[in-house]
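Here's the structure, in C-alpha cells; my notes come after.
Just one protein chain is left out here, and the rest sit where they should.
All chains are identified by letter, namely A and B, in their written order; residue positions are counted from 1 within each chain.
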Amino acid sequence: MSAAAMPDWIALPAALLLIAGGLLALIGSLGLLRLDSFYARIHAPTMGNTLGAGCVLIASMLTSSAAAGRPVIHELLITLFLLITSPVTTMLLMRAALFRGEGSGGGGGGGNARAGKSPVADDSLV
Amino acid sequence: MSAFLDWAVHFALACFATGMLCAAIRLMRGPAAQDRILAFDALYINGMLSILMLGIGIGSAIYFDIALLIALFGFVGSAAMAKFLLRGEVIEP
Partner (left out) sequence: MTRKFPLMEALLLLMWLLVNESLAPHQWLLGLLFAVLVSRLARTLRPLAARPRRLGTALLLCWHVLCDVIRSNLAVGQIILGTVRQQPKVGFLKIPLALRDPHGLAALSIIITATPGTVFAHHDPRENVLTLHVLDLQDEATWLRVITQRYERPLMEIFE
C-alpha cells in the first residue's frame, strides 16, 4: 500500500470519512432489504448516494492530494455529477411507481395517494 | 497511523460489498420492476464507491476515470429504464 508515507493529519480524517461513508452506504443498502414497501424503500439509497458518496470522495481527494504532492480535486466532478443525477433517477422512479401503482409490494405506501385524486396529474402523462 | 487508514479502506470495502449484496438480493427478489431499478441504482453506486476505494488503497489515479465512467453510464442506464417504465418508450418523437 502506498499509504505508508501519508502524514497523520491527512490519514486520520481520511480514515474517519471512509468509515462514515462506508457505514452510511451500508445502512442505506440495508434499508432496501428491511423496509417493506416501495415508497419507504425509495428513501433508503439516497443516504448512500448523497452523504456516503460525498464522504468517500472527500477522503479520496485528501489521499490523492497527499500522494501526488499537489491539490487533486477532480473528484469534485463525480460529487457534483452524483448530486445532480441521483435525485433525477429517484424522481423518475417515484413518478413511474405512482403511474404504475405499487405492484405486488406490500401496502402501507400510497394509501392516501389512491384515495381520491392520484397525485399524478393525468395531463402530464398523455 | 497509515495502518489505521489501511484498515479503514478495507472496512469501507467490506461495507460496500455488503451493500452490493443487499442491493443484489433486492434486485432478484424485488416484487415490482421499479424495485429492481432502485436496487440497480444502489448497486452501481456502491460499485463505483468500491472502485474508488481500490484507487485509495493502491494509490493509482487511473481508478478515478473508471469511477467517473461508471457514474455516467449507470445514470444513463437507470434513468433510461425508469423512463421506460414511466412512458413505455425511452426516446420520444
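Everything that follows uses one rule, which is that a contact is a pair of C-beta atoms (placed from the backbone, for glycine too) under 8 Å apart; a residue touches a chain by one contact, two chains touch by 3 or more.
On a predicted model such as this, the values are computed, not experimentally measured, just so you know.
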Original post:
So which shown chains sit in contact with the chain we cannot see?
Top reply: A
Original post:
Which of these, A:7, A:87 or A:101, touches the one chain of the complex that we don't see?
Top reply: A:87
**OP:** By the contact definition given up top, give the residues of subunit A that touch the hidden chain.
**Re:** 24, 27-28, 30-31, 34-37, 39-40, 42-44, 46-47, 50-51, 72-74, 76-77, 83-84, 86-88, 90-91, 94-95, 98, 108-113, 119-121
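What we mean here is this: only the chains that are shown with their structure count from here on.
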**OP:** Flag every residue of subunit A that touches subunit B in the complex, lowest number first.
**Re:** 1-6, 8, 11-12, 14-16, 18-19, 21-23, 25-26, 28-30, 32-33, 38, 41-42, 44-45, 48-49, 52-53, 56-57, 59-60, 63-64, 67-68, 72, 74-75, 77-78, 81-82, 85-86, 88-90, 92-93, 95-97, 99-100, 102-105, 125
Original post:
How about subunit B: which of its residues touch subunit A in the complex?
Top reply: 1-2, 4-9, 11-16, 18-20, 22-23, 25-26, 31-35, 37-39, 41-42, 45-46, 48-49, 52-53, 55-59, 61, 64, 67-68, 71-72, 75, 78-79, 82-83, 85-87
